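Shown below is the structure under consideration.
Here the complex is missing a single protein chain, while all its other protein chains stay put.
And then subunit A:
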Amino acid sequence: MSGVLALSPFADSVPLFVDTLGAFFRPRTLFGVLVDGVAKAALYIMIASGLTLIFGLMGVLNFAHGSMTMVGAYLGGLLMVLVVGQETGDPTRLLVFGLGVVVVFAVLAAFGGLLEIGLIRPIYDRPPLSQILLTFGLTLILDELARIVVSFYGLQPISEWQAAMATKPDVLGQQHDLVVASVSGLKLFEIACGILAVVVIWVFLTRTRYGLYVRAGSEDSEMAAALGVDVRRVFTVVFALGTGLGGVAGILLAWDPSWGASVPLAVETLLPAFVVVIIGGLGTFRGTVAAGLLVGLIDATMTWWFQNAIAFTGLPEMTIFLILVIVLVVRPQGLFGVEEVGGH
């Protein structure tokens, strides 16, 4: 009997699997995976929120959204590289980061507003394919422009900008003992930023008159207009806010060694953001938050398993798309979506 087992290619895998399973369920491991997952979720939610706000209200699938995140990463990184020196202390670095958030948000929101007025608005009445082609064209232009500018200054467009990453405060680069495990300061910072972003967006959507207009317009923009809401102005504001949010996520990524400021960041962030928005249900912020958490936690879990059981790190990203396929088959409108949203 044991000879049969020895011939099986899976024979050695069973005890390995049991050992790994035991290791996974240790409190220290579970807590670490949880923190990793929530930190990833925070980033996904920040990137996807702008995308979902824009789609929910305007029915526009903005393929240029990832490029806004990439531009935000470079712009914020530039600001921090210019201001932060080797001697700069952590409090000042954090202050510069805060300033960077404000500057990146303002610049990209203004850019997004102009884009909506100048390019998107004239094609609202055309088929969705026109909007997809336009925003896809935009992302090609922005990425190529970024490649030219970055190369001009002697940086590698496809590599993470190390100078920007080096502006990170020491406290974020260190491990900190928390409850049962040692966790990265950067991950805790990303979680804090994600929570802050969710609270700010939630307050905007549910506690302000403009947020009410956004939610009403997301369901039925024609009816909202007939009740006196200037839907076109709301479109512009939402496109500006969505673009600004994408940029703010970028400045945070400039510090993260898993991402970093680089030209391919546009595509690297666009794909998971789309997955999160689709899983959550196109156009629902609540769905985006739930899907971001789901994807982040599954991604972190699979990353741990692939690293510890198979010692292969390339596949975990595939699991995100696997979740997408399952959700699309079981619940095509997404976790919190209705059957038809958007439009104008």
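Following the convention adopted for this analysis, contacts are C-beta pairs under 8 Å (C-beta built on N, C-alpha and C of every residue); 3 or more make two chains touch, one makes a residue touch a chain; residues count from 1.
Here is the rule we use: contacts and distances are computed from a predicted model.
Visitor: Which name from "4Fe-4S ferredoxin-type domain-containing protein", "YIP1 family protein", "Glutamate synthase domain-containing protein 3" or "ABC transporter ATP-binding protein" does UniProt give the chain that's left off?
Guide: "ABC transporter ATP-binding protein"
Visitor: May I ask which residue of A:Ile54, A:Val71, A:Ala181 or A:Ala216 touches the chain that does not appear here?
Guide: Considering all chains, including the one not shown, the answer is A:Ala216.
Visitor: Tell me which residue among A:Leu82, A:Ile148 or A:Ala226 touches the hidden chain in the full complex.
Guide: With A:Leu82, A:Ile148 or A:Ala226 as choices, the missing chain is touched by A:Ala226.
Visitor: Please identify, in ascending order, the residues of subunit A that touch the omitted chain?
Guide: Looking at subunit A, the ones touching the missing chain are residues 209, 212-213, 215-216, 219-220, 222-232, 338.
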